[in-house]
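The complex appears here without one of its protein chains, the remainder shown in place.
And now, chain A:
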Amino acid sequence: MAVTYSSTRRGVAVLAGLLLLSLGSVATSQFEEQAEQFFRSGHTNNWAVLVCTSRFWFNYRHVANTLSVYRSVKRLGIPDSHIVLMLADDMACNPRNPKPATVFSHKNMELNVYGDDVEVDYRSYEVTVENFLRVLTGRIPPSTPRSKRLLSDDRSNILIYMTGHGGNGFLKFQDSEEITNIELADAFEQMWQKRRYNELLFIIDTCQGASMYERFYSPNIMALASSQVGEDSLSHQPDPAIGVHLMDRYTFYVLEFLEEINPASQTNMNDLFQVCPKSLCVSTPGHRTDLFQRDPKNVLITDFFGSVRKVEITTETISLQPDLGVLESRYSS
């Protein structure tokens, strides 16, 4: 480091000239970079919390809904360690299931969404409002295993999918308790205060689902619902062999939409908003984007449903000596 004092003035003039020149080019490249970054979300990891809140055999379709989303999310790259799957009842091994160890989502048993590697984190009676809120806010007892925690940070994009029976302002859990939209909004606010998410996508498939996202007030949340207040979400297909309805309409069409997506696709959220129009769904799906900073047409589906990592080529190496000696002394403090 040579710091000259005498030739400073000349040096400063040259430096200033160079700076002005480079500033010009830096400014334009910075602008381009900024423009590109404006469309990117800035997240480094993805999480998904998928919740099915109903039990009993006739609510088969809710478990199938959740497992379909689980399957898509895994196919697009989010690993099991980053998915918290909560299923309130066991349909695959239910005594009334004529095809044990399967959960089908298509008529005529085309698609078994309960594959070989389903990892359910909260099962049966563990799916309660309290556990769900604990997962979201992170206030978990210290003995909880890692697979049951949402270990997101300030650069995580989280997908939250909920399905079950709901009403105006509440969602029923396990036929015995309910979560209100105010509690949900407060939970998201606590997540925001602790910076537990970068962006959040909330999808709900219940009756009067839009009431659940009415009360959100934290930033960076985008919400989709299968029906407006006062409307019911209808189920899709009954299967005569299994004897129950297999899926709900909204999630069925969302699953069809997601099957077209691969990890490299550039489809954006505006396309997801168009899924399941009233002619197919009978109810009117709704969405809410006012809390979200980016324009939905710049948000890729894979920003939430997939897990595309940001990578950089390693260009530098640290030079090491094959033997100890010099290196060790440099590190000792």
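Here is the rule we use: contacts are C-beta pairs under 8 Å (C-beta built on N, C-alpha and C of every residue); 3 or more make two chains touch, one makes a residue touch a chain; residues count from 1.
By definition in this document, contacts and distances are computed from a predicted model.
Entry comment: the absent subunit's protein name, as recorded by UniProt, is "Phosphatidylinositol glycan anchor biosynthesis class S", drawn from "D-2-hydroxyglutarate dehydrogenase, mitochondrial", "Translation initiation factor eIF2B subunit beta", "Phosphatidylinositol glycan anchor biosynthesis class S" or "Vacuolar protein sorting-associated protein 29". Across the entire complex, the residue among A:Val229, A:Val282 or A:Val308 in touch with the chain not shown is A:Val308. The residue from A:Val118, A:Leu133 or A:Val244 that touches the chain not shown here is A:Leu133.
Residues of chain A that touch the chain left out of view are 1-5, 34, 37-38, 42, 44-45, 77-81, 129-130, 133-134, 137-141, 146-147, 149, 151, 153-155, 177, 180, 182-183, 186, 189-190, 193-195, 263-264, 293, 307-320, 322, 324, 327-328, 330-333.
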